[in-house]
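Here the complex is missing a single protein chain, while all its other protein chains stay put.
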């Protein structure tokens, strides 16, 4: 099929079928657009790069992008999930045949809610130190443990879970990866209140919950590898989703916003304020320029070390912008709540900056990664590297 | 003897003997005041706390301070060496009887020049990793190796040397401590040019130099312990000798100096400059207040964790003052030399700040020490702790 | 305050006799014990959630220990102590996140006499102080006093929501405003351990002293805040270091990693410097020293900055656990942030500090 034929087919199909769909407002949970998504899936547009057997059309990347651009033009959602659907990609790559048949179509249509069950209270920076255990029983596994920092667990049908299935080997080697059914006795989801007074996350208490045999992804004990591919998907999907302010335009913390706040506060003629505002805006711009350069260099085939710096840079930007906003507001920053949106923004930003500087690997872990993977500095001696995890636990 | 009698005796002795002496201008090397110092020594005033056998008078600390205050009043040097003479104290505590008899009187009279042979190019932060070797021969030791950051080596008669005498044990345990004769073939002293373009230090190349048997201090292999007491003496003697500017009053970098520079530069009305200047002066004051509080707490018998912070604090002060002075001078700071004393000061301070932030343990080492010894945080895993030093060297 | 103006702890004959080190330690320990018992984290959270943000029963008990009347002369039923003791006690209040109206009370003690001072010392009378005119650190109050009446709004007044009496403190005099002549709007504050109110004033006032006492009251308020900050900074560092010793990742206590260890060392320098600054300011104030203004200004910004940094880095060092509401780290961060604005920000006080240096040179 030529590009033109493909374009014509997609356009015609959209013209015949697309009548709009409800907006998705929650990032997690069952998708209100499920009916439309099922239609897209059944027509083969959901994951056009995938083989026909898996609801796709086996298109090349270039052709798939044509499909995506037709959908984008029509403002219709649902295509390109072969790039963007974390859950479906992970399942397709690693699930058992039986389970894949069941779950992939549901995931493509957004018919099931999903969540991530990775971090634990005792395993944050050191994720491989998880202690949630999955013990083999007739027909599946019994799971007991506790997970934290889970988004959407209260509306999820399945959780992508890492749990320890072998305690006699070093920590990375005894982990397995599952799709755990969430709606069962033994899974208790509680909201986790953040320092920002929001509850975007849950704690999940798992007490003798059951996972059927076929819900194992990858090999038993090979969960760390599955996790790495899932995390890579997640990174490429989520991009840089650091949020700024709470009230008003959440992503509006560009250059103009801070300058505008300084002007509003009557402090734009203050030479100290000008230096501070200039520096924060400069860091934002430098981060954008770095990203742009990284992409350009990747295209030119030269390797780019710059990509990894974004999160660390953003962490400094957010903390420093919180400080400058606070300084700009003076006593007003003592307040919070809907009647004081500028103070709310400054305080929220100051606290939520930790979402970036701690979440998804602290700044400290990030510097380790940059030092070791980008600058090729030697790793630290790892005391638990070659030790059976049960011995590490006993050594506490 | 009553305090009054003691005071009368010292005063009378000084009245009878003290006629002034040449000033000492070099911190190292033979002392031009040697004749006077010998007189003080022979009268028993050089180290009044020491026993009579060792040129002292066996006085209590309180009485010794009376002697010191009489000397101070007369502006006569030479007493209180039982507190201040690093070399004599080390020798008295650890030298062999034979060597002590010879060297202690010479040291008290400043008749011999001394230097410290501790650091090596490969053993800076990790001082215990020295590789200068001392091999046993008939009647003494043969030494080969290289030392750096030695002050006064070119005018020294002896160097206090640490060298490795046993390679088969972990690094701290194979070190011995010597008084090495410097004026011999096999000891080559070369000036070391610093980034400030000064040469306060030397490199010392040692090639098969000889140390007589009796010049060993402490036990063979016990040098690390001797070193610790010598370092403790040194710290208490030297105090905080971080230097400031090169031209003019070297120690004048107090509060007034920076303020005065800002005024001279016509920038004292600049609000940014005012903030910067205020902050540097504040850090200096806080450091003084910390020191004062530490001393007061020590007197009250409560332990003080504050004392250890001074060097780290001073490091920040010096680097930041260098920055602010540079900022104050603007283009003038591009210059150097005697015709541009303000620029010379700013640039010297900016470079010489590393004397404090690197010398005598880098800021990084200092933070380790504070973290471990003051805050009781656990040490890092030490890969070379229990390994024969020869194996550590082989593992490079 | 003018040099000549004597403060309560100087006015009183017995006050020339300073407390001994042992007496001070005993006072501090008794406050510490009471707060450990009655101002534990659960109590702090309970008071945070309450309407008034005030634990009156605890305040009465503190008054019983002589804390409320610390700066009130013994003639007036107070303990007749001075800035050094105030600062020491405030370190405990700060460490415990106490919302007791101690800063307001200390300031009021510098302005009140007689029966009101007595009621203040007994913990029966809560008094808020609103600095006006050149002393208005908010820049937003607009109360005008004329003909025995006052009208306008005093903004961001600490403890205003529970005040029985308000003192308007301006250069031209100090005026008492009784309960029926003002209404308080409790402000929705980011730091719920330190309540603030806008006071809408409209009614008769009573002139209680001239303006020369105001600077002394403000100095005491600033000192009390500095003590609170120094105590808070040390406490947040303390529990952060405790956590770093216990929390294990990668098979090691996280405090064994240099990233954490070195942050802790830097914070120790900050927290100890803040403590030195606050205690020095107290001594200078007690001794009526020549560089008192500089010492106070230094304490103001050194303590504010140190607390913010310790609280901020403390959260970072904890990692995820401190991102939860139920962990106390953010309570300290909120308190540090509110203290850094109260009575003027660090930039203001650095400017005042260099002014003091200029005046001396």
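Lettered A, B and C in written order, each chain numbered from 1.
In the analysis below, a contact is a pair of C-beta atoms (placed from the backbone, for glycine too) under 8 Å apart; a residue touches a chain by one contact, two chains touch by 3 or more.
A quick note: this is a predicted structure, and the numbers were derived from the prediction, not measured.
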Open item on the list: According to the contact rule at the top, which chains on display are touched by the left-out chain?
Closed with: A, B, C
Open item on the list: One chain isn't shown here. Among C:122, C:208, C:259 or C:289, which residue touches it?
Closed with: C:259
TODO: Among A:72, A:232, A:278 or A:298, single out the residue that touches the unshown chain.
DONE: A:278
Open item on the list: Could you pull out which residues of subunit C are in touch with the chain that's been left out?
Closed with: 257-259, 262
Open item on the list: Counting contacts across the full complex, list the positions on subunit B that touch the omitted chain.
Closed with: 119, 121-126, 129, 148-149, 192-195, 197, 272, 319, 326-327, 330-331, 333-337, 339-340, 343, 347, 350-351, 354-355, 357-359, 362-364, 367-368, 382-384, 387, 392, 395-396
Task: Chain not shown, touching residues in subunit A - done: 255-256, 259-260, 268, 271, 274-275, 277-279, 281-283, 285-287, 289-290, 292-293, 300, 305-306, 309, 312-313, 364, 366-368, 370-372, 374-381
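Note that in this section only the chains that are shown with their structure count from here on.
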Open item on the list: Counting only Cα atoms for the centres, state how far subunit A is from subunit C in Å.
Closed with: 43
Task: Residues within subunit C bordering two or more other chains - done: 252, 257, 260, 347
- [ ] Among the residues of subunit A, pick out those that touch two or more other chains and give their numbers.
- [x] 272, 383
